[in-house]
Every structure is written in structure tokens, then in C-alpha cells.
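Dropping a structure here in C-alpha cells format, bear with me for questions.
Just one protein chain is left out here, and the rest sit where they should.
Per-chain residue numbering starts at 1, and chain names A, B and C are given in the order in which the chains are listed.
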Amino acid sequence: MKNSLADRSSGGIICAALITIFFFSGPLHSQEDLVSLSVKKIAPPSSLLATDHKYDNGNSISLSWVPSIDDALMNNPIVAYKLYRSSNDTEPNLIAELPPGSSYFLDNGVSTDNSYSYSVSASTNAYEVLSNRTESITPQSEWINYNKKYLFLMVMIISGAIMYFIVSAKRGKELFVRKIAGLEAIDEAVGRATEMGRPIMYIPGIQDMDDVQTIASLTILGRITRTIAEYDSKIFMPVARSLVMTAARETIKASYQAASRPDSYSDDMVNYITDEQFGYVAHVNGLMVREKPATVFLLGAFFAESLILAETGNSIGAIQIAGTARPAQLPFFIAACDFTLIGEELFAASAYLSGEPMQLGSLKGQDVGKAIAMFFVLLGVLAATVSAAWDIELFNNLLDNLNELFS
Amino acid sequence: MRRNIPLAVTFVVGMLLIVSVFLPPIETIGEDFGVFFSIIAVFAFFLGGGNLIKVHFGKIMKKSNDWEFSLVTVVGFFAMLIIGLFKIGAPGDISTSVTAEGSYFQEMFVYLINPLQSTMYALLAFFVASASYRAFRAKNREATILLVAAFIILLGRTPLGMMLTGWIPESFSIFQVPNLAVWIMNSPNLAGQRAIMIGISLGVVAMSLRLILGIERTYLGGDDKG
Amino acid sequence: MSLILARKEKRSSMDIGMFFAALLTLGIFSFLYKDNPVYKVCEAIFVGVSAGFWAITYFFDNIHKKFWLGVFPQEGDSPDYWLWGGAILGFLMLLRISNKIGWIARWPLSFIVGATAGLYMMLYFVSNALNQVADTMMPIVAYASDNSVLWLDTFGNFIVVLGVVTGLIYFFFSKEHKGLFGTGAQVGTWFLMITFGASFGYTVMSRMSLLIGRLDFLFGDWLGLF
Partner (left out) sequence: MLLLTFSDIGLIVTLVIIAAGLGLILKLALKGKEIDRRIIFIFIFFSVASPIIFQIKFSEKATAVVKSIYDKIDNLPEGSKILISFDFDPAMAPEVQPMAIVLGRHALIKGHEVVFMSLWTTGQSLLTEIINEYILPDFPEKQEFIDYVTLGFKAGNEGVLKVIATDFKKMFPVDNNGRPLDSIPIFDGVKSCSDFDLVISIGGGKPGPKEWILFVTDPSNIPMAVGVAAVIAPQMYPYYPAQVLGIMGGVKGAAEYESEFIGNYERFKDMKTPGLLTMGPQTLAHTVIMAFIIIGNIIYFRKRKKEAKS
């Protein structure tokens, strides 16, 4: 870099500049300045534009600018772009440093209460040059995010299909629902426990009520305990969360009332153990081998403990009906349990068991959702394949539209 | 009253969270719910922890079977509460974190909870073996497929896989077990995972709608007497 | 010294904490033979201590940090009054103890159920359904950079699409699995079986490492064999 000085035809001018700058800069930064002197002056970034970021809560402003003309690929002198913001015409503050080549930034640190103006600088190791300051701008808050219009459309189609079939089922339209083996087995499993005079164990996973799988599990619990109450079998349910304990007690109590056996219900059926994943598992394992339940339900959100529980349950010879929507744990349930509800079946179980037309109607609606998913998969594959092979405009456009729809 | 207010609450809150996705001013309401939930959960812990004490005290008082172990549990529980609340052993004043290096609370975690956790977790090594012994049998076509897929993957992860099939020429290298294992993971396995995930999401949508619309109400009780 | 990894319990074998950690490790392993008093002690300690651990952790994280510092913030910040909502719902939860007005505890429950349903419906719909469908919309025929067809990758892509579609057919509830549709569902089950078998085989190795870690602790850190 230092050699390049000598190559300049206008060496004299630069020398003069060199001397001038040398005089003005104090002795303290002399070393750094020597480096900077060898760098030619750079042009500032230009056309800085601050616009309100669309469709947000007024908490962001988007900034774009044309990079400095010296921001080149080779021998780039620019180290960073620095963004300065002044709110309500106060002293500007540095808000971001961006690598060379940048020309866009989204400032998320603003609010609708203030107005802001910006400037951007290009800087080398020793030198900084500022752009013009922008006009003052106050971010706006919008009510509706139109960027998500396609998501809204999709949600409406799927929900619409589900609700349509719920309503038509309510009007008395007959609906076919295929058999789900794991659910068909419930009656038999409960009956077996009654015959053997042994209890039934119900494990709702280890997540709290803010997981949709736990809620699904409790809706199934409501159906199963109804049967249990009718058979007058015993159920016990260790849980890992206090809220789940409370909710499960409500559910079981209601089922016993519905089966006209409110006196058989007791709070002791559901017990909180500990929030700790493996502490809970240690206790449940112990309970299994000591109480020897004839039937074990493992329905809900499970993690690594799935196989520990299922294998222990298997070792005591219990009939095990499991189900989870965590794909990583499904293989273990498949391997160690008698029946497994795979993903979607877990969520459909309560509706299936209820046998109520409206509930079954929602299952039919789900199927429409799957049909739509299959349709788009096949359409997308066709469009992508044709477009990649022959570059036909119709299919290119189709692919673009599909990508936008699913973005 | 007892039934309708909860149903109305579910409906309003559920709808609010759905539309919040499309409305910037209330976009962050989902995160706020998370904070709400964590506060409610602590209150609920009074019920859970209370139940824990009740059950074990009951056993100790009645001297029922295995009451000695209940004593251990209760002592452990209270010891942890005291150590934690008073931050015993934590360096500095009361404002230091309860998990600061050197606090008894942290020591208990490192020397009691941590080894217990990892050992319980390690039991999986044994159960994975006994489960595969029992489950991977060629009982029917489905079970055979399960068995073959698992066996190829297992083989592909040991030197045995390369030893057995290393002779296959490079142009057919896909049939070398380690490569075949990678292919299975990337193609049929991926497809199955996707089908499961798409199914799950539709199941969640339908169940959520049933809950929000009040069609599914078992968690509030099966009929109107409650 | 440990053979393979450095872990949290890193101290000399004379240390009392180390001794307990080793004892608890052995106690949990003893369950593999059968249930016994040593395991029961470990279990009792685990339950009591960990319940206390989480009670304290929740208290400091949720009540102190999130709630208390939220409504009574340090000087300069404005208090978040809406957090009281969580506290009130939490308090309603506690009414569960009362026989008379215990039913009010359903309000916070229905609040949670509604919010979870709404939140998860959108979350799953976007991340599971839309994204997975979008990822599957790919060209089946794969080309190399010189425009020749990569047959193996093409076959892999075909398998992915076939697996997703037939897998979804398997999940159909309202149509009997008969005829062509039945064949589709049958193929779908095969894909699911490959997925389960492969995922199972794939996890065996990581489960073994857990056991290796524990034994490494026992032999290395504790007994000091190496």
C-alpha cells in the first residue's frame, strides 16, 4: 500500500496534503494517521432514504442508501457503514455498524411517539465521511399486516372446510370414519384391567398446559375416564406439572359425574410428583413396578423418557396405548407399545371417541385439509419439474405464484 | 354461569391469539401470554407442592408402607426450599443469583440432581437394546420393513458396514451400507417425517377450532351438572 | 481424570460430593436388575430435591424477575400493570382449594386452553403445514451442472414426493382404505415404517454415548482408574 504513493503522478499534491494533515493532527495519533494518509479520500454514501416500515406496529423504520462509489470488491478501503439516528432533533447517536456492501437497514428501536432523522457514514480505518441527513420521519402503526394475506387465505380455507363439515354433520349428514386400532382397543384395555382387578395408569406427557399435546391428552382422558367410571375400575395418574394436576382433576371429576358415579371420584387419583423430567420418570418407573397397572396410557408430549417409560411398562406386562405428536419419539412407542397413535391421530382421538356428529365432522374437515396439501404438493412438483426442464412460461409463473402463496 | 363463562373466555382468548398474527398492534400478545402463563403456573405450584407435602406427610403419619422414603422426599424438598430461599452459601449479599458458583443450591444441583438426571437418561442405552430385541422381528410386512430400515442404519454406523460392503465398486457406491444409510435418512425417512408433520398440523388446527368453538369441552366437564 | 470429556462434577475422588454422585449413579442403575430399597432412596431424594429445585427456580425467575420487577421496576422504567392480570388469574387458580367456589378455578384454565389453542393453531399451521408443503414442491428431475440427469437424486426426489403423498393418504379418516386409495394408504404405512425404523437406528448411537459418559464418570473421575 505504501508503495502506491510513489506511483502517483500527482505526488507533489499529495505530499502537500500529507504535510498539511500531519501538522493538524496531534502527535498522539501520528502512527494511525500515517496509515490513513496512504488511503485516498472516499466518497460518502448517497441518497439515504428513511421510510416507515409497512405493516408493523410503528416500531421500525427502513433505511436504504446507495453505497459509496469506493465500495468496490477489490482493495476496498471501506471498513464499515455507520448509521446515526437523531430523535426529535437531538444529538445523533450511533445505532448500527454494517459491513461494506450494505445498503439496507431496518431500525427496530423507534416508536410512534418521536420523530427521527438519519445519516449514514462510510468509514475507513481512520476516516469517516457522512451522507446528508434525512428529513424527519415519524413511524406509523398499521392495523392490518397485508404481507400475510396469503396466510390468512390459507387459514380461512382450512378452517372453513372444518367448520363446513361440523355444521353439515350437525344438520344430520351421515359421516364415515375409519377405524383407528389404538382407539378401538381402549374399551378392551379398560375391561382387562377391571377383570384382573388391577389399576389403570394414565401419563399425560411431561409438558404443561401451554402445550397443545397436553390439552389433547386431557380431552382423551375425559373420554377414557368415562369408560373407567362405568366399569368401576381404578385409575391413577402421576403428573409432572401442577397445572396439569388441577386440570386433570377437573376432567376426571366431571367424567365421574357424567357416568353418575361422583362418589367414586377422589382427588388422590391425580398426584403431582415433580417438574423435573427424569425425577418424574424415576418415580413413575417405581410406581409401575410396585402398583403393576394392567393398562398404561402414554398420551401427550414426550421426550427422551418415552422409551424408559414404555419399556418399564412392557416389563410388567401391561397393555400399553401410546400416542404423541413428537416425531422423534414415535419410533420408540411403535417399538415398545401395543398400540400407538401417530401424530394426527392423537388430536383426532377425542373426537373419534366422542362419536358426536359435530366432532366427527371436524375430522372430515381435516381430511379436506390433507387433500388440499396433496394437491399443492403435486401441483408444485409438476410446475417445478416442467419449469426446470423446459422453462415454459406458464409453469414458471405457476411456480412463482405457488412460492408466493407459501412464503 | 359455571360453564358459559369459561367457554366464552376460551373463545375470546383463542380468537384474539389467532387474529393477533395479522394485526401488528397486538402482534406480541403471544409472548405476553407466555409471561402470564409462567405467573399462573407458579401459583398453581402451591397446589402441586401442597399436594406433594400432603401425600407424603399422610404416609409418614399413618406409617404406611414405605413411609421412610416419604420422609426422605419431604426432607429433600424442604432442604432445597430453605437453601434456595435464603441463598445459603451464595457469595455476596442477597442480590446475588441463587445459582451463583459456590451456593449450596448450585452444589445440590451439581452433585445430586445432575448425576441422577444423567443416570436416568443413560438407562436409555439399556432400554434401546431390549426394545430393539423384542420389536424388530419380521412378523409381517410392516414389521419387516421396520426391521430392515433399522438394521441398515445400525450397520451403517459401525465399521462393520464398510467391512461388509466396501468391495462394491465406486460406481455402485450407493449400495455400500454407510451410503445407503445416508440415502434412507435423506429420502424415505424425510418423506415420512413430512407426512407426519403435515398431518399433525392439520390435527392441531382442527382440535384448536373444536376447543375455541366450544365443541370440545371435556376439560371443563362432560355435561352441564358441573 | 476423565477419559473422554470434562464434566461438571470435576473434583478429586475424596470429595464428599463426588462420593454421593457416584452412589446415586449406582443406585439408579440398580433398578435395571429390579426395584430395591437403594433405588427407592435415590428416587425419593430425586423427587424431593428436584421439586424443591424447581419451586425455587420458578419463584426467582417468574415471580421475582418477571412479575415483581415488572410491576415494581427499578427507577426510570414504567411499571407493566398488565402483569397483575397474570397474578389475578393465578390467584383464581388457588380458589380450587375451596369446595364452594372452587369452580372459579376453571376461568384461568379456560384462559390457558383458549390461548394455547389459538397460539398453536397458527404456529403449527405455518411451521408444519405450509413450510413442509413448500419444501416438497421441488423439481423431481435433478440435473448436474453440465445438464446431464442425476438419476440417483431424481429417484430420491421421486421417493420423497411419493412418500409425502401416500403418507398423507394413510392419515385420511373419512375414507375407507380400499381399492386404489387403500393401496396408497398401504404404501404410506411402509414409508412410515421406514421412517420409524431409521430414526430408531439413528438414535441408538447417541443413547450409547450417555452410558459411556456415566461409566467414564464412575471409572475415571470417581475410581480414578485412568
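By our rule, a contact is a pair of C-beta atoms (placed from the backbone, for glycine too) under 8 Å apart; a residue touches a chain by one contact, two chains touch by 3 or more.
Predicted model, so just to flag it, every value in this text is computed and none were measured.
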Missing chain -> touching shown chains A, B, C
The one of B:I113, B:L155, B:A191 or B:L209 in touch with the missing chain is B:L155
Touch rule applied to chain A and the missing chain gives residues 73-74, 76, 79, 98-101, 125, 311, 315
Residue list for chain C contacting the dropped chain reads 3-5, 32-33, 145, 204-206, 208-209, 211-213, 215-216, 219, 225-226
Had the left-out chain been drawn, it would touch chain B at residues 125-126, 128-130, 132-134, 136-139, 147, 150-151, 154-155, 157-160, 162-163, 166, 178, 182, 185-186
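Everything below uses one rule, namely that only the chains that are shown with their structure count from here on.
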Comparing A-C with A-B, the busier interface by C-beta pairs is A-B
Most remote chain w.r.t. Chain C, using mean C-alpha positions, is A
Chain B to chain C, mean C-alpha position gap in Å, rounds to 4
Taking each chain's centre as the mean of its CA atoms, chain A sits from chain C at a distance in Å of 14
Residues in chain A with touches to at least two other chains are numbered 151, 155, 158, 209-210, 212, 215, 243, 246-247, 250, 273-274, 276, 278-279, 282, 327, 330, 332, 334-335, 342-345, 348, 363, 366, 369-370, 373
In chain B, the residues touching two or more other chains are 18, 21, 37, 40-41, 44-47, 49, 52, 113, 116, 120-121, 123-124, 128, 132, 136, 146, 193, 196-200, 202, 204-205, 207-209, 211, 219-220, 226
The answer for chain B against chain C in the complex is residues 2, 5-7, 9-18, 20-21, 30, 32-33, 35-47, 49, 52, 66, 69-70, 72-81, 84-85, 97-98, 105, 107-116, 118-126, 128, 132, 136, 141-143, 145-154, 157, 174, 181, 183-202, 204-205, 207-209, 211-212, 219-220, 226
Within their complex, chain C touches chain A through residues 28, 31, 34-35, 39-40, 42-43, 46-47, 49-51, 53-54, 58, 93, 96, 105-106, 109, 112-113, 115-117, 120, 122, 124-126, 129-131, 133-134, 136-141, 143, 161, 164-165, 168-169, 171-177, 192, 195-197, 199-200, 203
Note: in the complex, chain B contacts chain A through residues 18, 21-25, 27-28, 34, 37, 40-41, 44-49, 51-52, 55, 113, 116-117, 120-121, 123-124, 127-128, 130-132, 134-136, 146, 193, 196-200, 202-211, 213, 215-216, 218-223, 225-226
